[in-house]
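In this view, the complex is presented without one of its protein chains, the others remaining in place.
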């Protein structure tokens, strides 16, 4: 699964994207797995209310299932316009 | 007193402006004087609810006094923009 | 604040580019351009009559009220009169502000007031003759929003 990070999430984790081998059932499960790996993930995901997630480029929720998903993106609330 | 007409008021009366000698106290009095003169005035002023009046270039009401006024303009509701 | 009432055509794009040019204290520019619309496909020309003197003062009054009600860095109003071809720009309004809500609201306000309070009258010339455009009740009602 391709995992992408933007803005300060990218900066805290220290890379723009990575391939993750996971059996995580939901976005929340994936976050728990990543946080267990290294502190920089725990720092980036400390407050998920300050984060947004997109599954295959569609805004989604943190309890959404990951079955069939190829691309997960984490980022702060958007500031377009 | 300078009296000016715009749009279809001008067309019905048949002239864009004229100098009127009058002692009319209010706009309504002036209209009554003009209507008494000729049919084309009566035709233009038949329905004052379809008209607007400006006194010295400020929108005004038909019962406004004419004392000190130099320019009276009659026209249909405006269609700017 | 700039108010221009003119018979000459204007270039809305060039006006937009020149408006608030080089300002770094603004975040939002809103423009409105009014265009001669050929509703039934038979319009030959639109003739706009106005009240010289009152037109300029009425528009300036409306623009001044907008500047007092919203935090605007600048305001532009251009309005043409005389004969206009279908598709030609009739008028334009532009507002610049630090924030988008003020720029949008002020432009919307200016348009509602120009529509019913600036002394212009429109006549449509078609193959069948000439008709004065009637004011709409909805335009007068729109003023109650502000």
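List of remarks:
So that you can tell them apart, the chains are marked A, B and C in the order they are listed, and the count of residues begins at 1 in each.
Here is the rule we go by: contacts are C-beta pairs under 8 Å (C-beta built on N, C-alpha and C of every residue); 3 or more make two chains touch, one makes a residue touch a chain.
A quick note: this is a predicted structure, and the numbers were derived from the prediction, not measured.
Of the chains displayed, those contacted by the omitted chain across the entire assembly are A, C. Among the residues C:48, C:66 or C:107, only C:107 touches the chain that is left out of the figure.
Here one chain is not drawn; of A:15, A:43 or A:59, the residue touching it is A:59.
Interface with the hidden chain, as seen from chain C, comprises residues 11-18, 20, 22-39, 43, 86-87, 98, 100-101, 103-104, 107-108, 111, 115, 142. Those residues of chain A that touch the chain absent from the view are 4, 6-8, 54, 57-59, 73, 75-81.
Heads up, the rule we're going with is that only the chains that are shown with their structure count from here on.
Between the Cα centres of chain A and chain C there is a gap of 48 Å. Multi-chain contact residues of chain A, defined as those touching 2 or more other chains: none present.
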